[in-house]
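Notes for the one structure printed next.
Here the complex is missing a single protein chain, while all its other protein chains stay put.
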Amino acid sequence: MVILKLAYRNLKGAGIRTWLNVFVLSLAFLSIIYLKGLYNGMQDQSIRISEDTDMGSGQYWCAIYDPYDPLSLPDAHETIPEVFNPLISSGVITPVMFYQGAIYPDNRLKNIILRGVDPNQQVMNIPTSELRVESNEYLPIMLGHRMAKSINVKAGDIFTLQWRDGNGAYDARDARVVAVMTTTNSTIDIGNVWVDLALLQDITRLENEATLLIIDKSYSGELPESEWEYHSLFALTKDIRDMVEMKSIGGSIMYGVLMALALLAVFDTQVLSIWRRRREMGTLMALGMTRMTLIKLFTLEGGMHGFFAVVLATIYGAPLLYLNSVKGLTMPMDVDNFGMVLPQTLFPEYSVGLILGTIIIVLITVTITSFIPVRKLAKLKPTDALRGKMS
Amino acid sequence: MIKFLLLGILRDRSRSLFPILTVFIGAALTVVMTGYIGGILPDMIRLSSHMDAGHVKLMSQSFYENRHQMPLDLAMDNAADLIETLEAQFPDMMWKARTRFGGLLDIPDENGETRAQTTISALAADLISPNSTELDYLNLTESIVAGGLPKDPFDILIAKSMAESYDISVGDQVTLMTSTVNGSMSFQNFNVSGMVVFGIAALDKGGAIITDIEGARMALDMDGGSTEILGFFKDDEYTSERALVVTDWVNNNLKDVNDPYSPIALRLEDSNEMAGMLQFAGSFIFIISTVFILIMFIVLWNSGLMNGLRRYGEMGLRLAVGEQKGHIYRSMLIESAIIGVIGTIFGTALGLVGVWFLQEYGINLGDMASNTGDGIYYPNVIRGKIIPACFYAGFIPGLIAPLLGSLVSGRGIYKRQTASLFKELET
Partner (left out) sequence: MKNQILILVGTILLSWPASSVIAQKWPDGLEVMQRIDENMVSENQVVESTMIVHGIRSSRTITSRGYMVGAEKSFSEYLSPPREKGTKMLRLDDKLWIYSPGTNRVIQIAGHMLRQSVMGSDLSYEDFTEAEELAEAYDCTVIAEEQVGARPTLVVELIAKRADIAYAKRKVWVDSKRWIALKEERYARSGKLLKTTEITEVFKVEGRWYPKHMIFKDVLKKGKGTEFIIDSIKFDQDIPDFLFTKAALRK
């Protein structure tokens, strides 16, 4: 306890030098937390967007469905296994059918995916209720804003959709864009045309068929066994995690260098203070302090930089980080064109684990750095020290 | 006086070594950081330009308007002539025709009948003409995991995952089925010369193939045509000003508003939302650099400050023997400047070596290069780049900060009494 007080007093006495060191450390500390928080936020939000708008807590796929094989698409629909009926009627699971169709923007055939979805579903957070439109004249459809832009239509516009129904008969209807949804998730947007599932099943004569089933994200109950293959959210979002992980390696180089700098400052301080305070050490030893205690004192003094840095960072950094996590970092470019789901505005996420972990890392590295120059005190002779000599 | 101080620095290691070492390390770190950060943006630009956007990209006007649909029938049919014109006009650039198209790959059984079919997306580029930069630009040499590079117009590279799914081996013959520019059905046999892992999920899983441009022209019936022409500065140094000169010339001289098939030229940053991305990356890098320089500055200032403080005793002695306060102060400043210069020079040298290593070898972040799916590529190997700033960036904190430290700590000379300074000599 004595050395703690002593260390604190010594540090305070050093004035501006201490505060410079502490400030540098706190900057490095904040940068690490900020960058890591940004990556965490990017990953979490991307996954959450997928979970929220597309994947739920997981999906069941019919056997033929393979998202990477477009040739499988025309056949990728099967009768929904009966085991799912209770969960579907309770709204926990919502079936979605992908069906191949075509449109003719600029007189050029463009294959699209008709996505049949229950307008009343609550599993995906997308405005499917807009599809609750009765019309004998037009097929009510919903588009994502990117799709609408790429085929140059807006809400209220009418264009022709063509497909072959489940029996192979040609069919075509004029579709009316009842809504254009703005979504951050481009995978449910580009190339997709949303329609009422019941209507799609009707016009394709594929009663009670679907391509996949999406499980509500809040559902944690038991899931039935079925010949339809289950894919968890974790498995479905592997690409996102891989990408973020790779990016964060790039980031870690950045804060590695920052930390190295801050540690250099601490190291520097330690070396100098040991050199300057030989006589003080001699005196302390003469007064009965053991070498061990002396080493502890000086290491503690160095290590306390880390502690102060954390305190200082909290004082000026916490409001900054908080502000940023609320306001977010808006990407100036359109993230639409990214191959995967990315939020337009990134909200950094600072978990307790991240903050505590970073604090511990900072404290440990600072303490070790402080200890290195102090080691040679072990060989210090009090007599030499008193005379201001250093062996 | 400088000579005297220099000698002092050289002879009194305790006075000079540690401060110089600190400046040295600090300057080296600054230079490495500058090079590292300086490499990110050019790397992104380099990769994106090589893979997709070029430094300048030409498309037919009507293709450009419908580019989301990749309309092959709106391609430029005179790409070869255009390239000749462009080469004559811009001798410092090279021009490469590329074509992207889709189709179906038909994999035969031993009797030559259809065994399997799969959709593919193809990129055609000049792979076989001698000295073509495309192999390098598309990073093909490094991506090949089996077989070799195409040697013939009808050799192709296919994604490894596709080869595995459809049991295709190197040397197999496959048939590409696609529509020609005229809409005719077209069949062309290709030999699988190699398999590649692109490291981009969309390509690896989406069935990408790479063909030679001549082979593709044959298959697509587009003699001398291509969907796009990419222009690259021969020194591979992109600036938007340079590119603007080129795009302006093309858009003023070759573009004809009445001819939808005449070319329109776009700069790198005008392709695929690149401008916003570059701006974003640029400002992010600026913030990081500023924070870094600030930290470095503080570290070195701190060190300069301590350097001054620990020498109060010496100053006391010098005052006692009658040296003017101003003289001592000046000599201290000059000394720290010398220390700064020495440290920075050596630090910059070391830093440059570090950046050079980064530049040559890079830090590999794993197999996955991230790609935005539409033309912006992030490198999977982080490389530094020796940019002009590397040569002077170290001096900002390396020279100014110790000087500033001495400036502040030296003020003590004026504040303190000679006696008390002298007393500190003992410590």
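Order of writing sets the labels: A and B. Residues in every chain begin at 1.
Definition applied: contacts are C-beta pairs under 8 Å (C-beta built on N, C-alpha and C of every residue); 3 or more make two chains touch, one makes a residue touch a chain.
Predicted model only: the values in this text are computed from it and were never measured.
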Selected residue (touches chain absent from view) among B:Leu6, B:Leu41, B:Ala80 or B:Leu104: B:Leu104
Residue among A:Leu71, A:Ala155, A:Ala198 or A:Leu329 that touches the chain left out of view: A:Leu71
Candidate in contact with the missing chain, chosen from A:Arg205, A:Lys238, A:Lys327 or A:Lys376: A:Arg205
In chain A, positions touching the absent partner: 70-71, 74, 100, 102, 104, 107, 109, 111, 160, 162, 164-165, 167-174, 203, 205
Interface with the unshown chain - residue positions in chain B: 73-74, 104, 106, 108, 112-114, 117, 119, 175, 177, 179, 181-185, 187-189, 221, 261
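Note that only the chains that are shown with their structure count from here on.
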Geometric centre distance via CA averages, chain B-chain A, whole Å: 26
Contact set on chain A toward chain B in their complex: 16-17, 20-21, 23-24, 27-28, 31, 68-71, 105-106, 108, 110, 150, 239, 242-243, 246-247, 249-250, 253-254, 257-258, 260-262, 264-265, 268-269, 271-272, 275-276, 279, 331-334, 336-340, 388
Contacting residues of chain B [partner chain A, same complex]: 18, 22, 25-26, 29, 32-33, 36, 66, 68-69, 71, 117-119, 200-202, 205-207, 272-277, 279-280, 288, 291-292, 294-296, 298-299, 301-303, 305-306, 309-310, 363, 365-366, 368, 370-376, 378, 380, 382, 408, 426-427
